[in-house]
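Showing chain A:
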Amino acid sequence: MNYGKSARSTNAQNWFLHRITGTFLIFLLIVHLWVQHYDHQTATIAVQTVTAEQFEAGTLPTYPDEAVSAVRAQTGNATMEVTPYDVVMQRLSDPVYAVLWKGFNILFLLFALHHGFYGLNNVLSDYIRNDMARAITKVLTWTLALVLLIVGLYSVITAGWNYSP
Partner candidate 1 sequence: MIFSHDVVIVGAGGAGLMAALYAKEGGADVAVVSKLHPLRSHTGAAQGGIGAALGNEEEDNWLWHTFDTVKGSDYLGDQDAIEIMCKDAPRTIIELEHYGVPFSRNKQGKISQRRFGGHTRNFGEAAVRRACHAADRTGHAIMHTLYDQCTRQGVRFYDEYQVLDLIMTPDGACNGAVAYEILTGEVHTFHSKIVCMATGGYGRAFKTTSNAHAGTGDGLAMVLRNGLPLEDMEFVQFHPTGLYRLGILITEGARGEGGILRNNDGERFMERYAPTVKDLAPRDLVSQCMYKEIRAGRGINGKEHLYLDMTHVGEEVLLKKLPEITIFSRTYMGVDPITEPIPVAPTCHYAMGGIPTNFNSQVETGNREAIVPGLYAAGECACVSVHGANRLGTNSLLDLVVFGRRAGMAMAQEIEERRRERKLPLPDAPEKRTRDMLEAILSRTEGEPVVNVRTDLQQSMMDNVSVFRNDETLSTAVADMEGLRQRARNVVVRDKGKAFNTELMDAVEIDFMVDYAEAIAAGAHHRTESRGAHSREDYDKRNDDEWLKHTIYQSDCEGNFEFSYKDVVITRFQPKERKY
Partner candidate 2 sequence: MKLTVKIKRYNPEKDTAPHWQSYEVPAEPLDSALALLLHIKWHIDGTLTFRKSCAHGICGSDAMQINGENKLACSILVQDIVKGDGDTITFAPLPGSPVIKDLVIDQTRFFEKYRAVMPWLINNTPPPEKERIQSPEDFDLIEDATKCIMCGACTHSCPSTWADPDYLGPAAMLKAYRYTLDTRDEGSDERLGVVDSKEGLWKCYTIFNCVQACPKEIDITRWLSALKRKSVTARL
């Protein structure tokens, strides 16, 4: 084994980023969970939880009145049935509000992908020790990350565009 004879890897930067993304992810996750499940103000919380069977049978959770009426007001349809998709889209189609939320989600996406894929790469390189195979896994995993990033960015950025329920 020729230790250290290989060029310095990009591991130092990646490791450092891993710490930073890790730290930020804690906060991002807390905000995410809070917004998704606990916050009345952003009005996304379902009052009722739906079991898997109910969901299969097509039951939708009931939403607080504020959320339902906000969606209905926006669409001008005072009797429509409100789905979770509608609730999220309503939020993301608001031009001012959406910039904040999209920014948040893009950051979240980037950090989670880097954190997860750097970790995954480490684990894989522990067990895949052939240099060639390592290079291939590395390319493959980061390509996958890139694809997921593109899909993710696409969905986040375009979400709410031309939304009409």
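Definition applied: a residue touches a chain if its C-beta (ideal position, glycine included) is under 8 Å from a C-beta of that chain, and two chains touch if they have at least 3 such contacts; residues count from 1.
Selection criteria: all candidates are chains of the complex that A comes from, given by their letters.
Just so you know, these numbers come straight off a predicted model, no measurement behind them.
Checked against 1 or 2, the single candidate touching chain A in this complex is 2.
Listed in rising order, the residues of chain A touching candidate 2 in the complex are 1, 3-4, 6, 8-9, 11-16, 122, 125-127, 129.
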